[in-house]
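Read the structure below first, then the notes.
Missing here: one protein chain of the complex. Every other protein chain is in place.
Each chain carries a letter (A, B and C) given by its place in the written order, and its residues are counted from 1.
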Amino acid sequence: MSNQNMETEETYYSNYGPQGGLASGPLKLKMTLSGERVVAAEPDVGFLHRGIEKTCEKLQWVALPSLIEKVDYLSSIHGTLALSLAVEKLMKIEISPRAQAIRLIVSELNRIASHIYFLTTMAKACGAQTASQFFLRDREKINNLFEMLTGARLMYNYVCVGGVMSDITEGFIEKTHDTIKYLKPKLKEYDDLLFNNHIFTNRLKKTGILKTSDCISHYITGPNARASGFFYDVRALSPYCGYEKYKEFLERSIKPVTQSDSLDRLQQRVLEIRQSLEILSLEIDRVPAGTYKEKLSKDGKVPKGEAYSVVESSRGLFGVYVCSSGGNVAERIKLRTPSLSLLKVVPDILKGNEVSDVPGVIASLDISVSEIDR
Amino acid sequence: MEKELFEKIKNRFSDSKIELLNNTGIAKIYIESKDIKKILGFVSTYFEEKPFLETIIARDIDDSFSVSYIFREKTGDILTFETETNKKKPELDSIASTWPGAEVLEREIQELFGIVFDGKEYTSNMFLADQWVGKPMKKDYVFPEDFKGIEHRRNPLKKEHERP
Amino acid sequence: MIDLQEISPFSYYISTFMSENLHPVFVLGVSLVIYFIPLFYLSVAITTYMGRKTAADVQMRIGPNRVGPFGIFQYVADTLKLFLKQDSVVNNRKAWLHLAGPVLSIAFTLMAFLSIPVADQWYLANQKWSLLHVYLLMVAAQLFLFFSAYTSGNVFGVLSSSRILVAIAGFSVPFLLSIFNIILVSGGSSFVEVLAIQGGAPWKWMLFSYPTTAISFFVMYCSLLIWQGAPPFDILDSEEEIFGGYSVEYSGSRKWFIEQLKSLQLILSCYLLTGLFLGGGHFPFNLETFGRGAQAIQSLFFSLKVFVLVFISYWIRWSLPRTRLNQVIFFSFKVLIPVSIVGFFLTTVWLALFNGKGIGNLL
Partner (left out) sequence: MRGKKGTWTGSSSGELMKNLENALPEYAVFTKLDDIINWSRYNSLSYLTLDLACCGIEMSHVEGSRFDIERFGSAPVASPRHADLMIVAGTISYKMAPIIKNLYDQMPFPKYVISMGSCSNSGGIFNWENSYAAVSGVDKIIPVDVFVPGCPPRPEALLHGLVSLQKKISKQKVLVQGVFS
């Protein structure tokens, strides 16, 4: 459409959210519409700003994992893992191989859980209520595993400084095998529900295109970037917790870039579930013997200094910067969250799409508002 | 690697004050606040590919704000630059023209710390509610007593809202 | 003097049970009540219950089971609750259209039922062009919904109102084309005439009696889905995109009317399909032994067919995701219309070749 037409077009304004939006959490979109087409869309965040970084300076070190979990509640293991890695750098502790293997297992499990929840919101956004219920049912299986291991369904508080909170419970390994066996054929069902369904694929094709150049300039990481052809995976680039073993596997199984649209991002997530299941099925048999947690001094103090460590969360590069003044309480904690870098790109992605596509595109970006706001 | 880069920068910008700090756990290159644009602009062209801006960290230290820029190279190594600005008139140069992702981060720092980037002060808040008083991430920030009629403190014994 | 037998056969049937001195208008009123009360309350209740239970079953849930055995009184509880709820009203100058919208729309949808015979001589209005009349009433019902959405003062309501117009456009042409196909085949323009050439046994149904009527059935089914705004074409009131669309501002009893309307639309489309394609109330066996009760059995048979269709509709509803607005229009204009035009021409060729005989007659 030419510029002149754009000027004479009558537009109107509409809010989208913060209640009832499809991002997980209250995201508001200020949209200027022309008929059914989105002329401009501006995200408004801050509805979940809880001041977590300030709260970190109020609580003791021991309490921090349970706080950092709430930053990205859908992949809470990754938040606590990044914090633990940073604090361990400060305290200069080496983690036992067993604890590392357990950490890897839970982090992959959490990735699967998060991606399945993504599929749920995606299906809901496209009006496939039944498909979304199917995904929720499968997420319960992962929740069962976590419940067995940590006792919680969502806020696990499992990874801690020095290892993990508790050892692998009896029967966990067998149950994990069962779950992997259950989920692998289910992935075929997902393909039937999503990618062999023409209504589903046709409405997602060519909507919400995220350009590779945008990914690089805004440093968008995670599945979104990988679907757009910007391969950036902390697990492969600077491995932690024994991801060295799977470096080649991760680099090998890259999805070829086609459109970098919503459908591609959906396919990327399903691919990652498949990857995680592969890693999980290898790692679950390789848990070495040893202690699950290193002995720490009881005063709960962390030596003076600074540390910064990153992990690959379900949404991308999750970094925690820790600064300690040698006391019980952190001096400053800064969280680098993957969804925040998406914020400036969302208007470009949404522009030119239809109102019907907005829920699908927003859901396909898998924005976690709590991560943006903190 | 920091050392190498540090030497290069030191030679290139011989008239400005540049130090290599390595005592806190993260190796940092200290630069003065007025040189940010110049030196970071040089860093963006120094490598084969422009390093990614991972995050900007502001800290409240006694009478000044320290601001660290964490970059990441394509190889996965991190690179940290630190600068300082005084608390009375906190101002810094923006690097959003080189790294577009910096805009959000700078805006967040302006909102939570009060450091103004490029003299461009945003009138509306991104994270905080509108008409918020004070910069909450400062060390001397006192939590509000109430905000727009909602009392901040909660008395466990008091019943808050009866059914109308 | 009003000739009941001519203008309303169902009223004439009712009048045979009553005293002969009654005024025909009174008889008309009584027969209206007798006809609509089960339709408006019972069928809608059954449809709603079926919808919820089918949804639960497809999604591997249990569904409502707390009120009454298997939750069958859920509809009663919902109705009572909505009627005892505050009715918040939009402060708008044109609000009367908004407030009256659901009721008017229901009234027009109900009027469309008048000329569909559920059994021999069981229809309320005897009209020559009842096929087109039904079409007009259906469009009118949607138009009132359009007005009510447009005056709701809500952005999502306005969005929904424009979508309603689009849906009317997408529904009209294929629907009319398939109706013309039926008129061509049956040689009549009313339901009575269309039903006259059908029989009770499945091979005597319109659906199978000509090779092209199956195409018309498909086209009409899809166009009716567009008209109702049912999945996969539920663009009118999708919860995720436009937060309920035309129903977004309704609360209390008006919300109940909207829900009632949705069920009635579903029932009407199943009525149409049953009457036009599935042999209506024609029973496969001779019912002469039942005397005047024969029609009751026929109407039960009719409703059985309707509810099977309702069940299939719900099955489709809970299986498919939603299409986009432009896809609805593309589907209507690029698939349904060409298909039905081709079917139209094939019908004329068939009629010319076989002297207007159907498959059943030829065999």
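Following the convention adopted for this analysis, a contact is a pair of C-beta atoms (placed from the backbone, for glycine too) under 8 Å apart; a residue touches a chain by one contact, two chains touch by 3 or more.
Here the structure is a predicted model, which means the values were calculated and not measured.
Note that the undisplayed chain, when the full complex is considered, contacts A, B, C.
Touching the missing chain, out of A:39, A:93 or A:136, is residue A:136.
Taking the complete complex into account, A:54 is the one of A:54, A:89, A:211 or A:304 that touches the chain left out. Across C:13, C:35 or C:243, the residue that sits in touch with the chain not pictured is C:243.
Residues of chain C that touch the chain left out of the display are 52, 56, 59-67, 71, 74, 76-81, 84-88, 239-240, 243-244, 247-252, 255. Interface with the hidden chain, as seen from chain B, comprises residues 127-130, 132, 136, 141, 143-144, 147-148, 150-154, 156, 160-164. In the full complex, chain A makes contact with the omitted chain through residues 18-20, 24-26, 46-52, 54-55, 58-59, 66-67, 70, 73-74, 117, 120, 133, 136-137, 139-140, 143, 153-155, 370, 373.
Keep in mind that, in the parts below, only the chains that are shown with their structure count from here on.
Each chain's centre was taken as the mean of its CA atoms, and the one lying most distant from chain C is B.
Central chain (C-alpha centroid nearest the global protein C-alpha centroid): A. In whole angstrom, the spacing between the mean C-alpha positions of chain B and chain C is 64. Between the CA-based centres of chain A and chain B the separation comes to 24 Å, rounded to the whole angstrom. Residue positions of chain B with contacts to 2 or more other chains are absent. Contacts from chain C toward chain A in the complex involve residues 55, 58-61, 155-156, 159, 162, 231-232, 234-235, 238, 240-243, 318-327.
Contact residues of chain A toward chain C in the complex are 12-15, 20, 22, 33, 35-36, 123-131, 133-134, 137, 197, 199-200, 202-203, 354-359. Touching chain B in their complex are the following residues of chain A: 45-46, 49, 51, 53-54, 89-90, 216-219, 234, 237-238, 304-308, 310, 317, 319, 321, 323, 331-332, 334, 336, 340-341, 343-344, 373-374.
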